[in-house]
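A single protein chain has been omitted; all remaining protein chains appear in their positions.
A and B label the chains in the order they appear, each numbered from 1.
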Amino acid sequence: MSPSPASDAAASAPSYLTADRGMGSWLTTRDHKRIGVMFLVLTLTAFALGGLFAMLIRLELLTPGPTIMDAMTYNRMFSLHGIVMIFLFMIPAIPTVFGNFFLPLMIGAQDVAFPRLNLATVYMYCLGLGLAVYGMIQGGSDTGWTFYTPYSTTTTAVVWPVLLAGFVLGMSSIFTGINFIVTIHTLRAPGLTWMRLPIFVWSMYATSVIQVLATPVLGMTLLLVAVENVFGFGIFDAARGGDPVLFQHLFWFYSHPAVYIMILPAMAVMSEVVQAFSRKNMFGYKAVAMSSLGIAFVGFFVWGHHLFTSGQSTFASGIFGVLTMFVGIFTAIKVFNWTATMYQGSINFSAPFVYFLGFLFFLVFGGMTGIALATVSLDVHWQDTYFVVAHFHFIMVGSTIMAFLAALHYWWPKMFGKTYSERWALVAAVMVILGFIFTFVPLFLLGNMGMPRRYYSYPERFWPLNVAATAGASVLAMGLVVVLIYLVVSLVWGRRSAPNPWGSRGFEWNTPSPPGKENFPETPTFTHGPHEYQTPDEVKHAA
Amino acid sequence: MPPEGQATFLQHHFPDAPTQEHAARLGMWLFLATEVLLFTALFTGYALYRYLFSETFHAASKYIETSVGLTNTVVLITSSLTVALALHAARQGQGRRAAALLAATLAFGGVFMVLKGFEYHHHFVTGQLPGRFYAFAELAAPGAAMFFTIYFLMTGLHGLHVLIGMGVLGWLAGRAWRGDFSPAYHTPVELGGLYWHLVDLIWIFLFPLLYLI
Partner (left out) sequence: MAHATESAHRGKAHGAGRYVAVWVALLVLTALTYAVRRYDMQEPWHLVSALLIAVTKATLVALVFMHLWDHGGATRLAVLTSVAFAALLIGLVLVDNATRFPYANPPRAASYQDPAGAPRPPAPAGRAPAH
């Protein structure tokens, strides 16, 4: 399917942005596209808040000893940084923004399966955000985002608001997942078989499965901590025969699959970007599609690798360590296939592709350090040091946030019909990537040297690397601010974009940019898979 | 509601009614799967502490009244029957019969909650309370307080779901009485019924695991 003249005519018709006017029409919308835009505003606000906490952390760590705050305040800073970043940005962002906006467009549907439920998830998110902010005003949690018992059940810091926020945000996540699964099962347009689905859809499906199965366990566990903290009875209380490590089992049963909730959508975006910017369709489509399901499945078997030094039995630790190795296989499959997709493709070296390259390198390095950490005998030394912090930031920032930025730039013309300054985009991408490297590579070194995490002071021998990390963080932050500026400029003063500036043959580009309120005046029919840059004949002969 | 009005329940983004019905059902089952995993966190705690404190759990289980638990099991099983029959009636277009059966289901739920209330009262009075509130001198072994913590948390969460289910059933009964459902459209009854069956399912496990240790 190629863009038709009809879509240009439709472009002059009101888009989903302008079709209905007034705040009320947005607050009561059932349009998945508007919901995606609302989530964009909400999650970026949360990202700014989490980033603020990050900068405060890095400022504190600029010098050994207290710099701008005391130890108790520092505990609250890193706790809130983690809670806000993970529950309010990393987990929801790509699914609720780009999943909501593009899933129906990619499968030829008019909307998701349950549009009113979709709107409800926006309000659940707002409630969760409100509870989290209320919790911050009450002083915030000082337990770390991991809420380990018995500290979280006995601390006098007011933790129940952020715990309740986590529960509510979890419900938002669950209902998004249910919506996506049912949408993909029931609303595919005629001709769109499972094996013709965009890889983005496969990865969103896998993400949704994790959201549905894992999140309820977290919700219950956070509630149990809140009950024990507020009312004084619970199942983690050692004085009553409770096992505090039970909390860790329950918490990580969700939180490990949660990291796949964070990375699978990023991989989803990157699969689309690599095909569009290499003008080649996915090498090993089936392997990449299945590897998403593989990650989702195997990701549930490995949570005990967070408990290696918590008193878990060596037998169980051995099991979890071996199982963790298997997860790397599926990521490797994706990395090989993305690379093979680029090979002999026609590369378009603009901002989304630059972010893809950053994503790829940082995913490989971050992932390899994950495999290293999965080795019990090594983890004993690295546990609770900056090595672990660097590992997960490599994946979360170096991969997931790069993917988010890539998605934002790839789909900006589609969502808003505006162009942004390519020159500033490349400048910002370089700042983000270099800033990232200078922030987090020193953390690997610090962790290996033995600097513990969650400490507000450190011995002098760690000082230079901490200064480097803070400097890097400042460059990273500035790069992100530059992105914000030129994107806002683009919205207000930007030139109208062409319907398909990248020449992408992803299915979503068959609609106007921005799309109309109604996705498809007539139900489309699909006769082949996405990103077919060669005709079927050429593909056959080239093999 | 006249038969012609039934077509208005089809939403614009679904191509036809069977697809919409299938989607609603799949969505509800996925939600039930999340409820199963919600309770799983508590079942995990139960499994661990029963393993660690097996004799104490065995002893503590004697202090919750098996005959009440058995009665409640029969009550919930019967309520599952009535709600299944309510869906059957709604499918035949027998709105009033469906409403009566839904109301019966709600009543059974009420009976369950009343019996549970009597049990809880007994536990309060004897000091068989969770965690730090445990004051039952007759059974003071390690793990006794934990049994009652688990008991209250699991039956409490279950009871909350019974109350929510009763609310849903009441709403459905009202709609059925007004004639909102027909052979062509009875999805809300089906979905509400599924939720109620889950409540029954969880109790099917809670009863032997708590009362018959």
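Following the convention adopted for this analysis, a residue touches a chain if its C-beta (ideal position, glycine included) is under 8 Å from a C-beta of that chain, and two chains touch if they have at least 3 such contacts.
Just so it is clear, the structure is predicted and the values come from calculations on it, not from any experiment.
Note on the undisplayed chain: of the listed residues B:Leu10, B:Val68, B:Ala84 or B:Leu163, the one touching it is B:Ala84. When the full complex is taken into account, the listed residue touching the unshown chain is A:Gly311, out of A:Pro14, A:Gly311, A:Pro459 or A:Pro521. Touching residues on chain A toward the chain that is not drawn are 185-190, 209, 212-213, 217, 238-243, 245-246, 249-250, 253, 300-301, 304, 307, 311-316, 319. Although one chain is not displayed, its contacts with chain B can still be listed: residues 15-16, 18-22, 25-26, 29-30, 32-34, 36-37, 40-41, 43-44, 47-48, 51-54, 66, 70, 73-74, 77-78, 80-81, 83-85, 88, 91-92, 140-145, 183, 190, 193-194, 197, 200-201, 204-205, 207-209, 212-213.
Simple rule for what comes next: only the chains that are shown with their structure count from here on.
A separation of 35 Å divides the Cα centre of chain A from that of chain B.
Of all the residues in chain B, the ones that touch chain A in their complex are 11-15, 19, 22-23, 26-27, 30-31, 33-35, 37-42, 44-45, 48-49, 52-53, 129-134, 142-143, 145-146, 149-150, 152-153. Residue ranges of chain A in contact with chain B, taken from their complex: 104, 109-115, 117, 174, 177-179, 181-182, 185-187, 212-217, 219-221, 224, 227-228, 231-235, 237, 239-243, 246, 249-250, 523.
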